[in-house]
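What you see is the complex with one protein chain gone and the rest in place.
Showing subunit A:
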Amino acid sequence: MSFGRPPNIESFSGDPPALGSFPLDHLGECTHFMKKFLQCLKDNKGDNGACRHMSKSYLLCRMDKGLMAPDDLRNLGFKDLEGERDP
């Protein structure tokens, strides 16, 4: 696909995501966590730093419901939030 073009033309071919694709949440099992996360972001004007614990809860929900391969939270960038687990 990429051979034949002259060099120096910036090319972008999409890389696949590192952990693959999220299965679709057809039954809306984790929608509650998603709504809480979106509300948190609205309240904090889009500042991700204030709402990371919410995204952690969402991903934990997905893992619990089998919508995501269970993975150590540290590998997902939540090393500094370890030890907190929402009820």
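As a convention for this text, contacts are C-beta pairs under 8 Å (C-beta built on N, C-alpha and C of every residue); 3 or more make two chains touch, one makes a residue touch a chain; residues count from 1.
Convention: contacts and distances are computed from a predicted model.
*Asks:* For the chain that is missing from this picture, which UniProt protein name fits: "Cytochrome c oxidase assembly protein CtaG/Cox11", "FAD-dependent oxidoreductase domain-containing protein 2", "NEDD8-activating enzyme E1 regulatory subunit" or "CTLH/CRA C-terminal to lish motif domain-containing protein"?
*Replies:* "Cytochrome c oxidase assembly protein CtaG/Cox11"
*Asks:* Please give every residue of subunit A in contact with the chain that is not shown.
*Replies:* 2-3, 7-22, 24-26, 28, 31, 34, 37-38, 41, 46-49, 52, 55, 58-59, 68, 72, 74-80
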